[in-house]
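Sharing a structure, written as structure tokens. Questions coming.
A single protein chain has been omitted from the complex, and every remaining protein chain is retained in its original position.
As written, the chains take the letters A and B, and residue 1 is the first residue of each chain.
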């Protein structure tokens, strides 16, 4: 087995170089995708036959929810890598992805609540999707708070890794039980995003927006990780040279 | 002009749609601008430190 590539992957300098090369591409892709997707979604996609124009909130609510959920799973993957292979870069990724995921969850929650006003008549309904997003936000708060409470950097990384893994094992259980609780207490309410079948001109902009959100997530993650790498490695020569070149 | 306000109004739902998009834009921008500012701060700090060392 060749594991050398794996160790190279863990080297901060290697990451710094590669991410610097990829960052402009991701940034361009995210701006392009988000611009095209939102203009398309806002002005050209047809109205929903039930919800009218408020349906257009789907183009940010769903992508934000997607990114928020996959970001938490990413935390757990980074946690496993960090615990098993002691890869420093995974610690960095874990620490930097958590706040972005929390922001995405916040966006999904807020847009869901605003969407609820024209649809249900109130800002908050204990809908299964919104409730699980709220719990996800609490899970993110837990990871961030634990990371900040432990002063030792390596210990904090390992502890948050364990918490993220435990949380990810729990997510399907939480999601399932919340869905089921919801059907128990409010049978057959009107669901925000569960549509019978969306026509192409409705879901194509949605696909663009999802891709755009993922690209933007990558941009933000890379920027935070690069900063964190610079701060952690600021005593090494390559960082000094890189900083010298920048100023 | 009335055509534009009709598009922006979105049949009474404009307030909700536009506030959602605005908030999202602010949050996304914040997530990109904040690390960028922090990075600039770090670079400036290092530059100042280096100048002190040279002197």
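The working rule: a contact is a pair of C-beta atoms (placed from the backbone, for glycine too) under 8 Å apart; a residue touches a chain by one contact, two chains touch by 3 or more.
Just so we're on the same page, contacts and distances are computed from a predicted model.
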Checklist line | Name under which UniProt lists the unshown chain, selected from "Urea ABC transporter permease subunit UrtB", "NADH-quinone oxidoreductase", "Heme exporter protein B" or "NADP-reducing hydrogenase subunit HndC" | finding: "Heme exporter protein B"
Next item on the list: Would you list the chains present here that the left-out chain is in contact with?
Entry: A
Next item on the list: Using the touch definition up top, pick the residue from A:11, A:50 or A:177 that touches the left-out chain.
Entry: A:177
Check: Where the complex has a chain not shown, which of A:39, A:145 or A:207 is the residue touching it?
Finding: A:145
Item checked: Residue ranges of chain A at the interface with the undisplayed chain -> 83, 135, 138-139, 141-142, 145-146, 149-150, 152, 155, 158-159, 162-163, 165-167, 169-170, 173-174, 176-178, 180-181, 184
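The criterion applied here is as follows: only the chains that are shown with their structure count from here on.
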Notebook entry, point to check: Mind pulling up the chain B residues that touch chain A in the complex?
Noted result: 7, 10-14, 16-17, 19-21, 23-24, 27-28, 30-32, 35-36, 38-39, 42-44, 46-47, 50
Next item on the list: Please name which positions on chain A make contact with chain B in the complex.
Entry: 34, 38, 42-43, 47, 52-54, 56-57, 60-61, 64, 100, 103, 106-107, 110-111, 114-115, 117-118, 216, 219-220, 223-224, 226-227, 230-231, 234, 240, 243-244, 246-247
